[in-house]
Each structure stands twice: as structure tokens, then as C-alpha cells.
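Complex shown without one protein chain; remaining protein chains in place.
As written, the chain order gives the labels A, B and C, with residue 1 at the start of each chain.
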Amino acid sequence: MDTIFSNIIEDSRKYTSLGNVASYIPELSKANPHDLGICAIDVNGNEYCAGDFDKKFTLQSISKVITLMLAIMDNGEQRVFSYVGAEPTGDSFNSIASLEVKSLHKPYNPMINAGAILISSLIKGNSAQEKIERILNFTKILTDNENISINKSTYLSEKETGDRNRALAYFMKSYNSMEGNVDEILDVYFSHCSMEVTCRDIAKIGAVLANDGVLPWSEKRIISKEICRITKTIMVTCGLYDASGEFAMHIGIPAKSGVGGGILAAVPRKMGIGVYGPALDAKGNSVAGIQVLQQLSEKLDLNIF
Amino acid sequence: MDTIFSNIIEDSRKYTSLGNVASYIPELSKANPHDLGICAIDVNGNEYCAGDFDKKFTLQSISKVITLMLAIMDNGEQRVFSYVGAEPTGDSFNSIASLEVKSLHKPYNPMINAGAILISSLIKGNSAQEKIERILNFTKILTDNENISINKSTYLSEKETGDRNRALAYFMKSYNSMEGNVDEILDVYFSHCSMEVTCRDIAKIGAVLANDGVLPWSEKRIISKEICRITKTIMVTCGLYDASGEFAMHIGIPAKSGVGGGILAAVPRKMGIGVYGPALDAKGNSVAGIQVLQQLSEKLDLNIF
Amino acid sequence: MDTIFSNIIEDSRKYTSLGNVASYIPELSKANPHDLGICAIDVNGNEYCAGDFDKKFTLQSISKVITLMLAIMDNGEQRVFSYVGAEPTGDSFNSIASLEVKSLHKPYNPMINAGAILISSLIKGNSAQEKIERILNFTKILTDNENISINKSTYLSEKETGDRNRALAYFMKSYNSMEGNVDEILDVYFSHCSMEVTCRDIAKIGAVLANDGVLPWSEKRIISKEICRITKTIMVTCGLYDASGEFAMHIGIPAKSGVGGGILAAVPRKMGIGVYGPALDAKGNSVAGIQVLQQLSEKLDLNIF
Partner (left out) sequence: MDTIFSNIIEDSRKYTSLGNVASYIPELSKANPHDLGICAIDVNGNEYCAGDFDKKFTLQSISKVITLMLAIMDNGEQRVFSYVGAEPTGDSFNSIASLEVKSLHKPYNPMINAGAILISSLIKGNSAQEKIERILNFTKILTDNENISINKSTYLSEKETGDRNRALAYFMKSYNSMEGNVDEILDVYFSHCSMEVTCRDIAKIGAVLANDGVLPWSEKRIISKEICRITKTIMVTCGLYDASGEFAMHIGIPAKSGVGGGILAAVPRKMGIGVYGPALDAKGNSVAGIQVLQQLSEKLDLNIF
């Protein structure tokens, strides 16, 4: 089993040269484009790692999976989905046009930026700081890692280059689609995008999702089965930006990518997988990471369809 | 087991009064809105039916599943997806705007009208008639029913009211996105939408998909596993118009609906399901049919996520 | 006075090398890109010509001015503008997206293709042939030229490459925005676009518009003052595709261009101008023709603002 993983990493590393490290945030551009790592943790707690599995990177859009679950736990499914839709969209992740053109008073789904900002506004807490603490604590439990923290310089970079997200937030405010103070909400959003993890950390989150909400390492239920299912479904339909359909078609595993280079995957009833490879394709997904997951899906027959 | 099915039908029939029969085609408006039937056929060939399972209706958009499979068999996956995308879209099924606005030279996916018309253009055959025959024959094999035929008056209705589809076809022609004669292609399209079936027929198609391409009743392989997977994936992401996300989130079964009132569902490795209930919700899906599938998914634990 | 005109042509001819002859229709691509001519006819009937003023070209979009006037004469202002708007648009001339996205049941204005096709549908006549005859006769009167005719090979070219216009027409049909038979309406449309003229011919049309509807050469009223005003207004706001604003800002003369290389201009109370220069800029307007009009506007103080 361990050989399968190291062979796949070895075989896929050549694809890292086909992509580029994200450059819109100075911090992200410092990553080594040739890094590639994987960690898988099955629902019995067994762990398989290979390559650069212990390199640190920021969650970026992968954090949207965490806040979605916490927001539903905080507000109930019905309230959350009265603010944000559950439909995939052909628009790009930071699109604002459809909100206006179709008079959408709900962003399409929680995985595009507009939807994820809205989700940030729904996290309970008396201040931005308290909300950030709650997200951080929830992430520590999901990753079984007390040391998860926010990368300060990435957070500051996000904040400085965040005008498009400000536009999205003010637009939703002007439509009365979102409540609360825009600066505070974006502070929460930029913070959770900047949480720093390794492949093992996100593999653990995937394992909790795969195990329907029960921590595989303690058999303690943290999330309801229903919330886990909703989350995995939205990962399939919306998890890889506008390559979600293609990924589902060829790999068939619920997954969520981030421009930090990570991909979190959850194979229902089987295992969680964390992949890291910061060289991205044109759509913002880890180019070698996708290769890794494709080979793994085939070798271990993980496709759910 | 049979009681489960009849109870679900009995319990769900009240929802038929929440919807309306499709009216844009005169033929469709003649359906009885209170009809509701189900048929399930598992991968071992066992059959469970209840309600109006033997009422006839036209496939409409459900036929897009059949032509997608045949087009891939005729052209290979690569060629088909060089003409049409595999990404879900938030646009409505008959949308033309994104083709222009985003300079899309490929329609988003094979389940929206633009994509399905393009798929029709890819079916092999020397004439519209020959293509229609091939689709019909393939459908007869998938349904194990020699008597499948085209409802002539529905076909004529489709043709008469098909100006939006003509606009889509000519638009793709003008972009050089589609080859062939528009009138002939639409003839194929209107014909396969007008094929007449029962719940049992579409349950059989679902059973073939569930069984990865092997006919459960003869153990003969008809379609490759890969094509079945692609098809089921696209059913999950795009099968219920712009309610696909919501359906996947709550029911979690690959499915394709049609405005004739049918829903074809395929539970991987388990069973095919056909539901019929012509009273539609605002998005064009069988309102009671969705209830039936939701209850069945819960009772038999069919959710794939 | 004559020297002004020949100097302007001499001076502007160098700009012909900055553009390209239209290529989407084979017939248009045969034009000589270095041709440049002008003819001006004032409201007293005086005529000033220079350069290639007697070269023939097809009206293309300039014909939209003629059919707009005839449609209002046939139907009244109120009826015409119940079918088509009078607002400029930032969309391109052949756009379909806004019709869907904004649920426009009226095309923006009569100068974009959708609007002009709709105007063609409003021309009175019992057959396409009769409608074409009526447009042709009206054009003969406006140009004081019995020999105006349709260029057959251009007409056939238009018809062969007209899929985008078919898409627009069927879309409007499907929205019930347009009545009548699509093939017949497009036959009228392709025919009037293919009428062949010289600079002098379109200068005469401009002179009639400038003279508020009275033929300068016979003092006979042909069109009402109100219809002339409406037409000149729409020429200012929508006459040069998406360069209309820029043209109005710098030149300030009601004008309508065509991809055949012509520009028809009408200076209220002063003169009509016809310019021909088939080398087009990126927006489809005669690149040297615009220079000619700019210089003329300055030298003769023709700017209406």
C-alpha cells in the first residue's frame, strides 16, 4: 500500500512543471512549484503518506468546506440555504455578474467567493476575533492538530489585494443579501483562507467527512451525517472551480481545491486524502495534484459513480 | 420490499397537486396531473413496481442520457468532449446568452438543450432517418423493449414550437461549433425527445447504468464502464436542470428528469429506478417524483455521498 | 468649395491602409481597399463630389435607415416602437445575449441586426417579393435613381452566411417578439442589405433627411418631418455600431455606416453626405470615411452640438 502512494508521487511529479504557482498574493508565489505530497487516512485511522506531505501551505478555498460545515452547525441547514444556493455555476469563482444579471439574492453556492463570504457572515460570534477563534478551534478538532494557526503575512497579503472580494461583499450588502459589517466579515474570510496546514491535516478533515462526521481516531461524533453528506455533495458539484464537472467525470471523488496548492478529498465510507502541489493549472487547481488523485482513484477503485 | 414502494407512492401522491403539467407542447398538457408511478430494477434483475408504472409518457430531456452514451460510443469520449463541455451551469436549460457572452464554442454540457442538440449532430448515420433509427434501436436494447416508438403527434408539436431550439442550433452553426444541416439535426433531436416509454422502460436504462453497462437480464455488456460512469456523473451535476445541486444534496442519486414527467435514476452497483408523475414544479421536474425518490433514498440508504 | 472636397479626399486616402475590407462575405472582400470617395448634396440641390464617388457598393447596414422610415410610414411610429426600442446599447450589432438575459421582448433599437430584422418583418406586402419591391421603389425615390438594384451575388452570399441572423430571428420568434415566416423575413433583410449604390445615391438620401423629408430636387414631400427627426436621432445614438458615441462626440453629424464601406450622413437643415471607403476599422466602420467626415465637419462647421 505504501508503495502505491510513493509510486504515484514519483510518477506524477513531472506534471508539476506544467503549472505555475499562484502569483496574485506575494506570499503564495514563494512556494516551490516542484513540491508534491500526499497523505491518506482511512476511516479506521490508518495513515499512508508520501512525498512532501509535511510541507506547510495555506488552505485558501479549502477553508470554505470548514466554514460551510460550521455555519450549518451554527444556523441549521434551512437558514444557511436561505442565504446561499446549492447549485453549481459555470461562472468563475469570483464572478459578480450573475448576481446582478439574474437578480440573484443568493450566491449560487458556498464554494464561489460570494457564497463563501456570505457563509463567513453566518458564523456565530460577538466579534470578528471570536468568529475566527471558533473557526480555528473547529479546524483544530477536525485535523486533530492543536498547532493550526493563521499565517499572518498571507492574511495581510489577502487583505491588501482583496478589492474584488470587497466588491462582492458590498454588492451583496446593497442587495440586502448579507447582514453585518463588511470589513469584519472580510476579516473572518481572509483569516480562514490563511490557516496553515499540511497534507496530513487536510487528509484528517477528509477522513471525518468520509466517516460521516465521526472522528476516526476517537470515534467521537463531531458533525451530523446529514451535514457531511451535504458537504461532500457540494464538493462534487462545485469543488474544483469550473473544472468540477471534468474532475467528477474522470476521478469521481468529492474534493475541494485551493490556490495554495492543496486538494482535500473525501471518499465516502473509505478515506480522507490530502494532496499538496502548488503548481496550478489555468483554472487554479493543483496540476500534479489532480494527476495524483486520478491515479489513486483508478488504482484503489475510489470513483463513487 | 413491495410494500415500501406502494407506501411511498401512496404517501407521495398528495404532492401531485403542487405542480402543473407542461403546457408548452399541446400533447404534454393532456397528461393526468395526478398520475404517479415507480419501477425499480436491481442489478440482479429483480423488479419492484407501484402506482401508474405502466402509463406511457415521452422521454423529453431523459433522452439526452441515451444520445450522450450513443454519441460517445460512436465518436469516442475525446471527440465528443471536444464539441461539448462537462461543466454544470447555473443557466437555464434553453439558455443562449452564455454562448455569446463568454464566447463559448462548446455548450456547457450535454444536458442543456444546446449541448443535447450538438450531441444529436454527432450521432452516426447517413441521414436524419438513419440516425433516428439507430437511437431507437439502442433504446430498444437498453429498455429490453422492442415496442419503443416515437409519438408522432408529440414530435410534430415539438417541431412546431421549436423556434428556441432553432435559434440555439443556428447560433452554434454561426460560431462553427456544430457541423451538419440544422433542420436534419433538429429532426433527430425532436424525434428522440418524443420516444414513448413507461416507468419500467426507464428503470431498465437506469439498471444498465447502475450495472456499469452490462444488461442485468442477459449479462451482456452493451456500454463500457467508463461511459456509464461519465453518464452518471453528468446526471448528478446536471440532471435536474437548475435544481441539480439541491437534488444531489438531499437525495444523492444520479438522475435525469424530463418535462414529460419522468425521472430516470441509477444507483451505482445497486439499481435503476423509473418514476413518472407529470405534475411539474417551477423548474420543470416532477414534483411528486422528487418526493418519491427522496423517500426511497432514505428508506433504502441509496445516497452515494 | 470643390477644392475643399478634393483636398479632404487627397488628405484622407492614406488612412485607407489602416483598415481591412470586410471578409465574412466573399463578395465584399473583392472591393479595392484604397478606394475613397465623397458626394455632398445640400438642401438646395447643389452637389459636390470628389474621389471614387461613382464606385458601386452594397448598402449593408445603411439600408436599415431606409427600412426604418418605410416601416414607420407603413405602421405609424407607435406600432413600430411597440416592437422595437429606441435606446442605444453597448452590445455589438449582432448580439443575442441581452434579449435573453434582460428578457427583452423588444430589440434595443432598429440599427442592431435584431432590430433591423424586426423592422423588415413590419414592411407591408403580401409576399417577400412584394416587400422587397416596395423597399426598392422607396429607395429609387430617395436616391432619385431608377437604376437601383439588388446585387444578386452579394444577396446569395448573405443568405449562405446568415446563420447568426437566423438565430436572432428564431429567438425573437420563440419570444413572440416577431410575427411572420422567418425565411421570408430574412429574405427581405438580406435583399435590402444587398442594394447597390454609389456615394451620390446615399448623399441624396441624406439630403432628403436633412431637408426634413422634402426631396430637394423636386420640392415634393416624401416623408414627414417627424419621421426624419426620429431617423436622424437614431443615427446619432446608434448609427456607427459601438463607435456611435465617439463619432457623435468628435464629428457630431447623424450618420449610418455599413460594412460595404459606405457612410450616409445627414446634417439637419444643411446637406446630405455619402462617403465610400471599403477599408474598415475594427468596429466595422470605414476608417478613411470617418476621417473624411471629421475634416468636413470641422471645415464646414457641421457639428450639431
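Operating definition for what follows: a residue touches a chain if its C-beta (ideal position, glycine included) is under 8 Å from a C-beta of that chain, and two chains touch if they have at least 3 such contacts.
Keep in mind it's a predicted model, so treat the numbers as computed, not measured.
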Residue among A:Ile96, A:Leu136 or A:Ile222 touching the omitted chain: A:Ile96
Touch with the omitted chain, as defined above, among A:His105, A:Arg164, A:Arg221 or A:Lys299: A:Arg164
Full-complex contact with the absent chain, from B:Val101, B:Ile222 or B:Leu300: B:Val101
Residue, one of C:Gly37, C:Gly51 or C:Pro88, that touches the chain absent here: C:Pro88
Missing-chain contacts mapped onto subunit C: 85-91, 98, 102, 108-109, 228-230, 232-234, 236-238, 242-246, 248-249, 252, 254, 268, 303-305
Where the missing chain touches subunit A, by residue: 95-98, 100-101, 163-164, 166-171, 173-174, 182
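The definition used in the following text is that only the chains that are shown with their structure count from here on.
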Computed distance of Cα centres, subunit C from subunit B, in Å: 47
Whole-Å gap separating subunit A and subunit B, where each centre is the average of the chain's CA atoms: 32
For subunit A paired with subunit C, centre-to-centre distance based on mean C-alpha positions, whole Å: 55
Contacts with 2+ other chains: residues of subunit A: 102
